[in-house]
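The chains shown are only part of the set, and none of them has been moved.
For reference, chains read A, B and C in written order, and residue numbers begin at 1 within each chain.
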Amino acid sequence: MSSKPALLINELAFAYPDGHQALFGVNLQIAAGERLALLGPNGAGKTTLVMHLNGIHGAQHGFVEIDGERIDVGDKVGLKKIRATVGLVFQDPDDQLFMPTVFEDVAFGPRNMGLAPSEVEVRVSDALARVGMSQFVDRPPHHLSFGQRRRVAVATVLAMNPSILVLDEPSSNLDPASRRELAEILRDLPITLIMVTHDLPFAYELCERSVILAEGTIVADGSTSKILKDEELLERYRLELPKGFSL
Amino acid sequence: MLVVVTTPITNWVSYLVYFSLIITVILVARLPLLTVFKRSLIEIPFVLFAVLMPFFGTGESYQVGGFTLYREGILAGTAIVAKGTLGVLGAITLSSTSTAREILRGLERLKLPALMVNIASFMLRYINVVTDEMERMRIARASRGFEAKGIRDWRILASVLATLFMRSYERGERVHLAMLSRGFTGVLPRTPDSPPRPRQYLQVVSLPLLALLIALSERILR
Amino acid sequence: MFAPLLHIPDGFINVPTSVIFMLLSAAGIAIALRGAKGELDDKTAPLAGLTTVFIFAAQMINFPVAAGTSGHLLGGALAAILIGPYAATLSITIVLLLQALLFADGGLIASGLNVFNLALVGVWGSHLIFLIIRKIMPKRKNFIPVAGFIAALIQVPLAATSFVIQYAIGAESTIPVSTVFTAMVSTHVLIGIGEALVTAFTLSAVLATRSDLVYGWKGIAPKLEIKKVNS
């Protein structure tokens, strides 16, 4: 298991039922424990790619392998395992939090895995402790601040003990302190991390490696600092560092 | 539509003409036939109902393979299927050839109360926003290994409904505030729009007129 | 689907009956329009618009029953308790009209029949039942889901009965009314149980986080205050 890449994407292509093609042959390989930033302009296919990582979309061409196992959306048992292995955190925490209390929301995934109630409780308290939200366990998610909801959303996924965590725009809408706190939480997770983001300084802070996805293919792959220093490359793909930011 | 519904089923020639009329329109408008067919499946429950009808009735009857079929029932059942299908085809044609907005405009002209039209246009504006939210929530559930299998799962689906309601209601409140801050005083400004030209009127009334003509001629010829 | 026969297509009920019910529905809608305006003020259009989207979207969620079969919510009782009978009447009417116009689900001439059964009988039936239960039961928060359960339970067969009455008056059909009545009401009692469960679950989930949004609960709060003043 250790020699195989945590994630292997090979020649992945995908078109939506309306004919719009979003991915045109994506190749990507990530080792266990890596932290990768997936950069790219709006409409580049980032979300479509992410939906392939836990079998929400099935590969139409090429394949995706998690820990050496190919994702097959027809295989229900295998899919369940994949979804426990690859955790997805959505951009809008409100899409992810729908139960009446924080506890029930974090317990939702472990319960679906068929764990015993005592084990579920351990999972919930561990996950909430990791994101520093233990004291809110009985609150309705609806009443939390945006930054707190984002952290609970991360906990709902951590409670499933994934080995790969995929986050869509984790820093969006956070105030600066919440943003730093989230960065600290994510940095401390002993886990493979894939982060879709527009926030280049956030990517720089957390990920050693970055790739740029544009028009449905990977157009750059390398160390984050090297990519962010290549002004011409950034400009070509509508990426740019905020004014006053220096590496 | 009214013409169709009032035509007695025994005037079967008229029905043939109605069907050819509506099918001509569908072909002229180049609607994808498969889609039209799929969408017509919506009337299936009523077709089933109609299929049962020949077994009921009084008066003239036939014996077919051990069943008693009544003429009255056969006629009524056929009528339901024929009229229902015409209705469904008509509505599909309308919705496929006109945008939702045009239909709303039409309703406005037909003197549907302004408030109803406004509520409906808010609905059309936000239907994508809310169904997108719903789809993302579905994916979020699936990502955490949830699959709705039976009644046990209803409580969870109901939580989703509750969240959807709260999000929609709160958005409604925010939209109201946004309207207020742009000077809304309770009356939505009307969009001035050009009155339809006579030619358009002619096109609009041609189909019902033709249908009426057929219905009348059948009656007169009898 | 829970209640396919409650979306009547054209041609099923004769024209005079359809027209009569169209007029009845129009009168009901006129009353609801006035009521909603008075209640919600200039918030009516955006709030009722968004709750209409909610009802529409809610009907797209499939509730699995057993192997392969599933149903969806009608929402009359839920809407009446969440947003009040006036706004609920408008929301459900618009959902029915747009379903008929955009998806050919339910006929146009028959729209008066459908609106009468679901938006008037369904919503106001639920509201009345809800009011009665509110009188009888202790005024605690958890009575709302119970009241919602009972209202939804009765609402569905009630709408079905209304359908049978229309059928009796003006169906161009030979199946005896009594047969239709038995079949409709018995199946819709079952459907009503499903509707009731979903309604109750949904109400209790909304009450848990935003009880202030529940119309049926808000209606009670001022009553409590008046009591304080009197004592």
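A few comments on the model shown:
Heads up, the rule we're going with is that contacts are C-beta pairs under 8 Å (C-beta built on N, C-alpha and C of every residue); 3 or more make two chains touch, one makes a residue touch a chain.
In this text, all values refer to a predicted model and were calculated from it rather than measured experimentally.
Summed over the whole structure, each shown chain label occurs as follows: A x2, B x1, C x1.
One rule holds for everything that comes next: only the chains that are shown with their structure count from here on.
Compared on C-beta pairs in contact, A-B and A-C come out with A-B as the pair having more. Distance between chain centres (mean CA atoms), subunit B to subunit C: 19 Å.
The geometric centre of subunit A is 41 Å away from that of subunit C, both derived from CA atoms. Across the assembly, subunit A contributes residues 100, 142 that each touch 2 or more other chains.
Looking at subunit C, one finds that residues 205, 209-210 touch two or more other chains.
Listed in rising order, the residues of subunit B touching subunit A in the complex are 133, 136-137, 139-147, 156, 159-160, 162-163, 166-167.
Subunit A contributes residues 51, 54, 56, 80, 83-84, 87-88, 90, 92, 94-100, 108-109, 112-113, 142, 156-157, 160 to its touches with subunit B in the complex.
In the complex of the two chains, the subunit C residues touching subunit B come out as 1, 4-5, 8-12, 14-15, 18, 29-30, 33, 36-37, 41-54, 56-58, 60-66, 73, 82, 90-91, 93-94, 97-98, 100-105, 107-110, 172-176, 179, 197-198, 201-203, 205-206, 209-210, 213.
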